[in-house]
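For this view, one protein chain was removed and the others were kept in their places.
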Amino acid sequence: MSAPESWRQRLYVIIFQSDTIAGRRFDSALLVVILASLLAAFLDSVEHIHQQFGTLLSVVEWIISGLFLIEYILRLYCSPKPLRYAVSFYGLIDLLAVLPGVIALFYPDAQYLLVVRVVRLLRIFRILKLRQYLRQADFLLTALRGSRQKITVFFVSVMSLVTVFGSLMYVVEGPAHGFTSIPRSIYWAIVTLTTVGFGDITPKTPLGQAIASLVMLTGYSIIAVPTGIFSAELNNAMRQGRAQGALAKPCPACAKGHHEADAAFCSRCGNPLFPRAPTR
Amino acid sequence: MSAPESWRQRLYVIIFQSDTIAGRRFDSALLVVILASLLAAFLDSVEHIHQQFGTLLSVVEWIISGLFLIEYILRLYCSPKPLRYAVSFYGLIDLLAVLPGVIALFYPDAQYLLVVRVVRLLRIFRILKLRQYLRQADFLLTALRGSRQKITVFFVSVMSLVTVFGSLMYVVEGPAHGFTSIPRSIYWAIVTLTTVGFGDITPKTPLGQAIASLVMLTGYSIIAVPTGIFSAELNNAMRQGRAQGALAKPCPACAKGHHEADAAFCSRCGNPLFPRAPTR
Amino acid sequence: MSAPESWRQRLYVIIFQSDTIAGRRFDSALLVVILASLLAAFLDSVEHIHQQFGTLLSVVEWIISGLFLIEYILRLYCSPKPLRYAVSFYGLIDLLAVLPGVIALFYPDAQYLLVVRVVRLLRIFRILKLRQYLRQADFLLTALRGSRQKITVFFVSVMSLVTVFGSLMYVVEGPAHGFTSIPRSIYWAIVTLTTVGFGDITPKTPLGQAIASLVMLTGYSIIAVPTGIFSAELNNAMRQGRAQGALAKPCPACAKGHHEADAAFCSRCGNPLFPRAPTR
Partner (left out) sequence: MSAPESWRQRLYVIIFQSDTIAGRRFDSALLVVILASLLAAFLDSVEHIHQQFGTLLSVVEWIISGLFLIEYILRLYCSPKPLRYAVSFYGLIDLLAVLPGVIALFYPDAQYLLVVRVVRLLRIFRILKLRQYLRQADFLLTALRGSRQKITVFFVSVMSLVTVFGSLMYVVEGPAHGFTSIPRSIYWAIVTLTTVGFGDITPKTPLGQAIASLVMLTGYSIIAVPTGIFSAELNNAMRQGRAQGALAKPCPACAKGHHEADAAFCSRCGNPLFPRAPTR
């Protein structure tokens, strides 16, 4: 930051960074406003509150929408690279929080879209010690990425299972017992396989109950598959994370890859890790 | 592939392989047709769609059934070893997709069997990068095979549990509260133990609710067993996958080829695996 | 087995062992009879089957009860140490299969106790390759034993949670909404915490639904605890099982505990694992 610190630069520090006191206060205030916005949307959806305080709550929403719009314009204004901010992860989320308010000007029904503002709560990680949480989220993402293919195999299998089981139940139980169509039967199969079990549709015939038992036992057992996959991958990601804290220079003699952080000699073969030049 | 490339060979490359552009296009087109077939079956099962578009949809199904039949005959024709294809995994699935259409000629009710075509969706793995997914599926299968016996022990125990609990509830609650027979009570025990909980049959007496609580807590706890088994086996399978390229350096004195991953000395002759430089 | 093989000894081999052909046949026949007994009990509990075939089914049960009684007496007769058999695990199960039939002579309602015969199905492991399954069951038992204390801590916590949550809901929702007493509210808390969710009792007030949400999220999260405990212990038990296959003699110089099965020298320090006597 050069000497003649302009308003724009000061604004940038307050709005975009959370290291200064002013920056932290801004982020905290933002969180409070987001929560207020959500609370207003929640309360407004309750019938008897809407009838009593409807006007007040919509005024609150309009004010907050205005604030978010001003904030978004300010962010664009003070950002050194406005376009880059606009297409960044947080930039898109901020836009998402502004759009419903603008759309609701023309289509009043769009007001419920305001709840997408909940996504802005992710900013909470900026106020908490950001780095640590990001590193943890990183572990989770690494594990998820590592298990992506296994999860795909798993999901295609699950979708095939619910289609077959759903169609079977449609044939066995039929419309008379609530299985009025194949898509609805597939919905039932998903409700059952995931062990949710609403009970809005239930098998009535002995054969249907036998098939349902099979679906339930399948669902109860294969939950082990994604859990096992994710556990193994997370174990993997964390082990690699630990290994990176150790000294990762390989031994020139035996190629042992990782050593204690203060090691001078390889603990496997005893050769020096950093051979000195022959002369001297 | 020898010089005079016949039609049959060209067809073979297009239909059976997915490395050429034509082959990939064929596989993609096949997937679209399979999905269309499923969609038609789904829509036809919805009452009010059936009344409006029933004829159209059954025409679509007849056309697709015809296409699948032609495809199956072509596969048999151009395959170098038709019998081997016919009894292979994919060959049986392809037959499964053709049969319902043929059967439906004689028994119209068999049309719902058309949904077994969903199994053909497994071909999706041919279009995605096949090898990687197969390797991942391989890990999963190795883990499942390794845990087969433990899973058997687990399932026999679960089946005994639900039989005992189901019969107990039949005696305690009785037909008056919906537990009209032992098989139905066992169905209830499975619904409860797997934590599905439809709520179509529920205990009414205090004693019945106490037993139900026991069943639920049992089900809630022993879900840990298959999960733990599968996690441990998957960990195992992945570790072996990693370990196969571990310490393969031969001993300089006795030439024993493989050693423990952290070995410093040969376990057969005691000589150091990584002799230190003489001067130091 | 000495030369003059008496009837009693031959009977012992057939009834108690499963290595000979006759022994295997006996075990298989036993399984069939047990399954027939269960099936008869199941069918007899269905109202309309009972009315039609009730007499036939009870005759079948009486015959099977008689067979089991004869079998039990024969086991006691041919066993070298009858008392030891009578108090062994399988001995008690066999007694359990005989008792209900005897009791039902005096109290006809005891006939439902016949289903405890399901426990005899554990004999199925005798017919399958027994040893392997026992070893797998052993792993599971070792893991369960290792996690016993952690599981106790977990269960006491869960019981406290459901008591507190149940009582809270009794105060908040009250008898008007189905929470008619504290025990019933605790039953609801167990139904909810274990994610079974029958739906026979549900919260109606906003505060009740908020507390219910808390219970559900708690139940959804802490399922991770027994699963994690069991996974870790099973991993442990299997690692030790593998290590036992390796050479478990500790190195006399550096105390490294496990070595490759054919190791002559320690792979860590290079000293001989089996030092020769100094002279010679």
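Going by the order they are written in, the chains are A, B and C; count residues from 1 in each one.
One rule holds for everything that comes next: a contact is a pair of C-beta atoms (placed from the backbone, for glycine too) under 8 Å apart; a residue touches a chain by one contact, two chains touch by 3 or more.
Treat the numbers as computed from the prediction; the structure is a model and nothing was measured.
Undergrad: Which of A:14, A:60, A:78 or A:143 touches the chain that is not shown?
TA: Looking across A:14, A:60, A:78 or A:143, the contact with the absent chain belongs to A:143.
Undergrad: Write the list of subunit B residues that the hidden chain touches.
TA: Against the left-out chain, subunit B lists 195-199, 227, 231, 262, 264-265, 270, 276.
Undergrad: Please give every residue of subunit C in contact with the chain that is not shown.
TA: So the residues of subunit C touching the unseen chain are 149-150, 152-154, 156, 159-160, 163-164, 167, 170-171, 175, 180-183, 186, 192, 195-199, 202, 206, 209-210, 212-213, 216-217, 219-221, 223-225, 227-229, 231-232, 235-236, 253-254, 266, 268-272, 275.
Undergrad: So which bits of subunit A touch the chain we can't see?
TA: 38, 41-42, 45-47, 112, 115-116, 118-119, 121-122, 124-125, 128, 132-133, 136-137, 139-140, 143, 151, 158, 183-184, 186-187, 190-191, 193-200, 219, 223, 226-227, 229-231, 233-235, 238, 259-260, 262-272
As a convention for this text, only the chains that are shown with their structure count from here on.
Undergrad: Over half of the residue-numbered contact pairs in common: that is the test. Which of A-C or A-B passes it against B-C?
TA: A-B
Undergrad: Report, in whole Å, the distance between the mean C-alpha point of subunit A and the mean C-alpha point of subunit C.
TA: 40
Undergrad: Can you list every residue of subunit A that touches 2 or more other chains, as numbers and ranges?
TA: 195-199, 227, 231 - these are the residues of subunit A that touch more than one other chain.
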